[in-house]
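Take this structure first; my questions come after.
Our next item is chain A:
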Amino acid sequence: MHVELRKIAKCFGALRANDAITLTVPASTILGILGENGAGKSTLMKIFSGFYSPDSGEILLDGKAVRISSPADAIRQGIGMLHQDPLDFPPLRVLDDFILGRRGGLIPNRRGAAKEFKELALRFDFSIDPDVYVDTLTVGERQQLEILRLLWLGARVLILDEPTTGISLPQKEKLFATLKKLAAEGMTIIFVSHKLEDVEALCTQAAVLRQGVLVGEMLPPFQTKDLIEMMFGKEVPLAPKLKLEPGKSVLAAKHIALDGIRLQIKGVDLEVRAGEVIGLAGMEGSGQALFLGACAGLAQPTEGSFCLDEDEHDMTGRSHHDFRREGVAYLPAARLEQALVAGLSLTEHFILSEGMKGLFIDRRKSEELAASRIALYNIKGRPDSAVESLSGGNQQRALLALMRSPLKLILVEHPTRGLDIESTIYVWGKLKERCAQGTAIVFISADLDEVLQYSDRVMVFFAGRVSPPLDSGKLSVEELGRLIGGKGWEALQGATEHA
Partner candidate 1 sequence: MRNVSRIFLMLLIAVVVGSAAFAQSAPPAAGSNLTIGLVMVGPYNDHGWSQANYDGIQYVLAKVPGTKLVYIDKANSADRPGTTVSQLGESLVAQGAKLVVFSSDDMTDEAIKFAQDHKDIFVVLTSGSQQWKDGKDYKPLPNMINVMGRMEYMKMVAGVAAAMTTKTGKIGFLGPLINDETRRLAASAYLGAKYAWVNYLKKDAKDLQFKVTWIGFWFNIPGVTSDPTQVADDFFNTGFDVVISGIDTTEAVAEAAKYQAQGKTVWAVPYDYAKAIDEGKGVSLGVPYFNWGPAYSAVVTSAMKGTWKSHWEWNAPDWKNINNPDTSAVGFKKGTLSKAASDGVDTFVGELGKGLNLWKGPLNTQDGKPYLKAGTVATDQQVWYLPQLLEGMQGQSVSK
Partner candidate 2 sequence: MRDNRSTRFAFQLGAVVLALGIATLALLAAGAQPIQAYRNIILGAVGSWDVAANVLVSWVPLLLATSGLLVTFTVGLWNIGIEGQITLGAIFTTWALRSLQSSAMDPALVIILAVLAGMAGGALWAMFAGALKTFGGVNEIFGGLGLNFVATALNLWLIFGPWKRPGVASMSGTLPFERALWMPIAAGSSRLTPMTLIIAVIAILAVYAMIEGTYFGLRLKAVGKNQKSAYILGIPTWQHMMSSFAICGVFAGLAGAVQVTSVYHRLIPSISSGYGYMGLMVAMLVGYKASIAAPVALFFAALNVGSIQLPIVMKLDSSLAGVLQGTLVLFVILGQGARGRLLKKAKVRT
């Protein structure tokens, strides 16, 4: 099917998720859509598959403008979406899951469906038993089941969102072979990924999104360097960095192994010294958030140990509150979900984080505290403002203002995500102030410039593999981008193996 997207636009509040995106995908094409997290890939695909309706723009299928009102409507028009998390029903048997979503008839024709299921599976050489329960299948098999289901429902366009996450190499090869076969039969395939190698191995066309805008398209042979540049922006000269003498050891992570929901990491070593800044780079969900949380006591390692300070006292297995008492602060990215309490005022937050003692709240003292912190951190808000009424930048400032002193270690997820330039500079100014006082910082960012500019050392995470801390001074944006995209790992000394 010939697919055309014309000037698709979608805003969420002030955020332009998709800004007049126009794409043409002829039949038999395998289009790879690349972009870092938040670039607008998912939004575009959700519009195309009927989850969202666009603010403006139109969708043409085989030259005819259509309106897609819901996912069910999408599949009726031949658009099938394979989600990153398979949308199947684990407690059902494979065949029942397969039949679900089929229109017409109160009683499903199980026998007919079973026959068609077997034929389809045979065609693609999938070996799934229709009578087992879905939750006994591997992620790869569930994906296969979902593809069969979408084909059976009549999909002529197949959208795959990060389909290679969490499946084995042979399964990936089979998936790619299947997709190529389908494309040869006239199917249009849209492959959303951040893995350069996958796109290079599979796609016949590539499009790159960045900050909601289509920044470029490319046909094979793909130039990795150009793709990285399109994804992450131009390489910018680094500002001269003030090198601090590395201080005493603050945190020692030894041979850490962690079990995440979709991935494991193993054998990670890191020693953080006072005043040092460590950047954790990688596509979202590559294990860096898991590791950062573990450094705060929020996730417990299955192997290895965490020690604090020069005397290396063991904190393995201790709770976040124990880490907190030791002077470890954790600032999550989901500010309103994990760090601030919507419905409470700034003053109330300061009271809570200070751990004030006594029975009755000392109103005067707390308001003085709030007023002074608000002034000190230049937060645009009043002491009685509810935190959810603050802008993202001011929420981030509030988080910084909530940190206690002194601190040994600050663990931050995406310190400047969604912030404007002014706030970004302000936040890093405040963080650097802490560094100057001897606090170490470990942060996650998807912004390679930010990682290279502020870190002393960088660890790269890719699909469960972790690089050793690399000297940021010797890394270019391009090298880092390649590592994040899964390339050039062979040359790294001391990287962990796939867990």
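Regarding selection, all candidates are chains of the complex that A comes from, given by their letters.
Note that in this section contacts are C-beta pairs under 8 Å (C-beta built on N, C-alpha and C of every residue); 3 or more make two chains touch, one makes a residue touch a chain; residues count from 1.
Since the model is a prediction, treat every value here as computed from it, not as a measurement.
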Candidate number, among 1 or 2, whose chain touches chain A in this complex: 2
Touching residues on chain A, where the partner in the complex is candidate 2: 320-321, 324, 330, 332, 336-344, 348-349, 351-353, 355-361, 402
